[in-house]
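This report concerns only the one structure given below.
Showing chain A:
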Amino acid sequence: TGGPSEGSQETTATTTESSGGEETTAAEQTTEESGPSAYVGMVYALGGLGDKSFNDAAKRGIEEATSEFGVEYDEAQPSAAEEFPQFQRRFAQSSNPDYDLVSCIGYAQKSALAETAPNFPEQNFMIVDDTVDEDNVASYLFREEQGSFQVGYLAGLLTTQEFSAGSGSTTPDSKNVGFVGGVDAPLIRKFQAGFEAGVAHADEEITVDAAYAGSFSDSAKGKEIATSMYDNGADIVYHAAGGTGLGVFQAAKEQGKFAIGVDSDQSQTEPNYSDVILASMVKRVESAVYTSVENVVNDEFNGGTTTTLGLEEDGVAAVYGAELGSEIPQDVKDSLSESREAIIAGDIEIPTTTE
Partner candidate 1 sequence: MSTAVHLDEITKRFPGVVANDDVDLTVERGTVHALLGENGAGKTTLMNILYGLYEPTEGTVHVDGEPRDFDSPADAIDAGIGMIHQHFMLVDPMTVAENIVLGNEPRKWFGTTVDRERARQEVIDLSNRYGFDVNPDDAIEDVSVGVQQRVEILKALYRGADILILDEPTAVLTPQEVEELFRVFEELTAQGKTIIFISHKLGEAMHAADDITVLRNGKNVGTVKADETSNEELAELMVGREVLLEPKAEPQEPGDEVLSVQHLSAKDNRGIPAVSDVSFDIREGEVFGIAGVDGNGQSQLVEAITGLRTPTEGSISYKGGDITDASRRSRIADGMAYIPEDRHERGLVMDFDLVQNGILGSQHSPTFAADGRINWSDARDHAERIIDEYDVRPPHADADAESFSGGNQQKFIVGREFEREPDLVVATHPTRGVDIGAMEFIHERLLTLRAEGKAVLLVSSKLDEVQGLSDRLGVMHDGELMDIVDPRNTTEEEIGLLMAGERPNAAETDAEPPVGDAQ
Partner candidate 2 sequence: MSAAENAKAVLRRLTAASATERILISFAALIMAVLVGAVIILVSGRITTCQTAATTLFGTGFCYDPVEVYLVLFNGALGEPFLLNDPALFNPDWNPLNFGFALTLKETTLLIFTGLSVAVSFRAGLFNIGTQGQLVLGGLATALFSFFVAPLLPSGLVGGLILIPLAVVIGALVGGLYGAIPGALKAYADANEVITTIMLNFIAAQIAFVLVSEFFGNPDSQVVETTPIPDWATLLPVAFPQGGDFSILALAFGLALVVAVWFLLEQTSFGYDLRTSGEQPEAAEYGGVDAKRTTVTSMFLSGALGGMGGAIWVLMVMGKWQAGVPALGFDGITVSILAGNNPFGVVPAALLFGTLKSGSLAVQFGTGVPKQLVGVLRGLIILFVAMPEFFRMLGSTIDLEPDRETVATDGGRLGGDDE
């Protein structure tokens, strides 16, 4: 039952979720008397909304800002790299409304933004996952290797012991875990490197099977890869593959093994799989988005700076699964707390590239 819902004024102007559908330009169609505190243009990464990790996290950020500061936003989901500059530019040059901030989600927008930003010196931009050296761009980076180390350590500790929870269980005699990457890019290698280091921190003998799907949206491939890893004796697979990762959860569920989510707390964004998601390496893209909007609203836009968010800033973290977290043995959790402190203290060196 779609169509227009005239007269039902209880739906606030900025509520974009309604019965089964989303209206992408709701913000534009209803202008409230008071007017919003700011307009934000969101340009998402390839893979689009609905990945239940990266892009959806960014969307959560802007929604939080919306309810907190009364900003309004429009969004664009590019389907190819060539569309990045076009969307960035559309937001930047628009005068109706005049956007106060354009958020560029994902490293793939870097080169486009490096061209767009100098052309619109009056426009504020922010980018997540890479840096653009312009006065009107605020860059946000994450220490993914730190969070990945944590979930790697968790996986390493659990794979060698008898553990079963929800729909999954480990096979303590096989000493391997898996890593599924989206596209083989330096950023994703960073996840892999951190993960491998964390696993090794638990037990040097555990091997990590690693493979790349070549895409952030090929969940069928993700499922095949993860299945092959589980078949090979892995009992926990960590993915840094956006939408591709959904296939990893699927495989885990079918095989009765565990998976570790990424970017968002995926035991919550993917409740169907909360019985196999041990933990997630959250990367608080939402806080990057939220903070940047907050800065704009407060006239404190930090253009030209780079903000790096790690474990210490709570920009990345290993969060336990909503359903399985309580079953993870306390000593394992204690070990993770220790390693977290050690990383923050600089006692553990984590590589950012695989050799």
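To be clear about the criterion, a contact is a pair of C-beta atoms (placed from the backbone, for glycine too) under 8 Å apart; a residue touches a chain by one contact, two chains touch by 3 or more; residues count from 1.
For anyone wondering why these and not others, all candidates are chains of the complex that A comes from, given by their letters.
What you see is a predicted model; the values in this text were computed from it and never measured.
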Touch-positive candidate for chain A in this complex, from 1 or 2: 2
List of chain A residues in touch with candidate 2 within their complex: 2-6, 11, 18-26, 29-30, 46, 74, 76, 79-83, 85-87, 89-90, 93, 107-108, 110-111, 115-116, 119, 129-130, 183-187
